[in-house]
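Just dropping this structure here.
This part shows subunit A:
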Amino acid sequence: MVDAPKLIEARGISKQFGGVEVLSDIDLDLHAGEIHALIGENGAGKSTFVKILAGVHTPTRGSIKMNGDAVNVTSPIAAQELGIALIHQEPVSFPDLSVAENIVMGRKGGGLLSRVPWATIIADARRYMDMLGVSIDVTRPMHGLSIANQQMVEIARALASDSRLIIMDEPTAPLTPREVDTLFAIARQLRDEGRTIIFISHRLEEVRMLCDRLTIFRDGSHIATQTVASIPEDEIIRLMIGRELKKYMRKHTASIGETALEVSGLTLPGAFEDISFTLRKGEIMGLGGLVGAGRTDVARALFGIEPAKSGKIKVGGRDAKIQRPPDAIDLGLAFVPEDRAGHGIFGTLPVEHNITAAIPGKIAPSGVISRALERGFSRKSVDDLSIRLASLNQPIVELSGGNQQKAILARWLLTEPEVLILDEPTRGIDIGVKAEFYDMIGDLAEAGRAILLISSELPELLSLCDRILVMAEGRITAEIPRDEANQEKVMQAAVPRSGIAA
Partner candidate 1 sequence: MNLVRNILFRREAGILVMIVLFCIAVGLYKPQFLTGQSLRIILLLTPLIMIGAMAQMLVLVGRHVDLSIGSMLGFSAMVVGLMYREFPDLWWVIGFPIAIATGAVLGIFNGLLVTIFKLPSIIVTLGTLSLYRGLTFIISDARQINRSDIPSELKLMSRTSPVFDIPWIILIAFGIALMTYVIARHTQLGRQIYALGSNPEAAPLRGIDVTKVTLVVFALSGALSGLAGILYASRWGFVNPSNTGAGFEFQVIAAVVIGGVSINGGVGTVMGTVLGVLLLGCVAAALPLLGIPGSTQNAIYGSVILIALLIDRSVRQRGAASISRGGA
Partner candidate 2 sequence: MLKKLLITTTAALALTAGNAFAEDIDIVFVGKNTGNPYFDSLTQGFVDACEVIACNFEFVAPATAEATSQIPFLEAQIQRGVDVIAISPNSPDALNQVFDSAREKGIIVLTVNGDITGNEEHRDATILPTDFTKVGADQIEMVGSLIGYEGEVAILSATTEAPDQNFWIEGMNETIANDPKYANMTLVATVYGDDQPEKSTTEMEALLANFPDLKGVIAPTTVGIAAAAQVVQSRGIADQVKVTGLGLPSEMRDFVKDGTVDGFQLWSPYNEGWLASHFAVGLKNGSMTNEVGATFEVPNLGTITINEGNSINTQSALTTFNADNIDDFDF
């Protein structure tokens, strides 16, 4: 099957998001009748690459050839016509319409007033379901279907538009083992029909069981393409993280004080289970893991946005009951969220209002905001964190990603927190500002604050943290002290073992 006909030939595919090069010159060939795995760390560019194939994004540079002739995938609909289907992890569907319609919706079917061929739609839908060996009543609405079944409908939709290339982005994450087996059987059946499947996953055993070839992405570039049989797991991991480790040597290690935060048996069914750790003043503890490991859910539970169902939290030695963010803030917790635009900034409001948003008590002791106090705090924050901006009254959306993140960090530093939770603080920020952030985090620890750093960038974790907890599928899989920590160890713990066995 070595020189099977090439379905897709991608040459020099690159993509820039706001100045940050996310993909650089990817060359990749995909054969007809093959299951091809894409592997890489978070942010390695896997998702962006497949989204370009599926027409969700347009590449900054590069070309794609399909069955030998050049194609231009301008939109998801164009992709559908070319026979390329993308199945998201959370399938996008019309919840109120019937399964059969979700499969057909949008297909070129005559003008607005042309008849809806219900008989054929339902018959086709049943046929695809039978092909996939799945028993779903195609006339029922999508409402209430399990994620697994929704994926089946997405695959059926791909079959309905006779897709030659079906891309599955992390499909097995939410599935039970039995559902995974069904999915694999279907994938193999589709491959035997001559279709090509791209399978993005962190579960290396699954890749080994299912896929014919695999490609490894790192930092937006294409590292290697091998047949699955010819590359051992350790080698895969090495390639995934093979960059030589530029050591951001921390200037110092802070003196570790008494426990600031103690968590035991924290559980939220479906998100994370039995999370326990202690965090001491002056200590930076990393929380590593892959997408879907549940790290953000732990942070949201600690901060009271989505409280855990069971488990105990002790702050500064005393039991804490955190039901809403204000409870957490009063106890000295702070949380810089991952989704800066959605959960962080008030886009259209001035920078000053964003900086002082979490300290109403300090800028308005009597309820009335004192201009002087507010200007004092925000001016100090801008200087301390050297935020580059035109004026404090400028809407914050006009600043760069890095400066916006600094403003959010400044917001939380003004609350003088005991415990600072940072969720992917340096994501989407260019290299220059990242280094500034690392120094700041170091200084904060030195000043005696306890820091919980959630990050997917291994060099960040390894260089900054005194200890690294690694999570996979909602559970803590390892606790690695600083001196024993290296990329392989973290990645070994991060890659879900239990995929099949659990």
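What we mean here is this: contacts are C-beta pairs under 8 Å (C-beta built on N, C-alpha and C of every residue); 3 or more make two chains touch, one makes a residue touch a chain; residues count from 1.
Picked so that all candidates are chains of the complex that A comes from, given by their letters.
These numbers were taken from a predicted model, which means no experiment stands behind them.
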{"item": "Chain touching subunit A (counting every copy) in this complex, out of 1 or 2", "value": "1"}
{"item": "Residues of subunit A touching candidate 1 in the complex", "value": "76-77, 80, 90, 92-97, 101, 105-116, 118, 137, 139-141, 143-145, 270-271, 291-292, 294, 296-297, 338"}
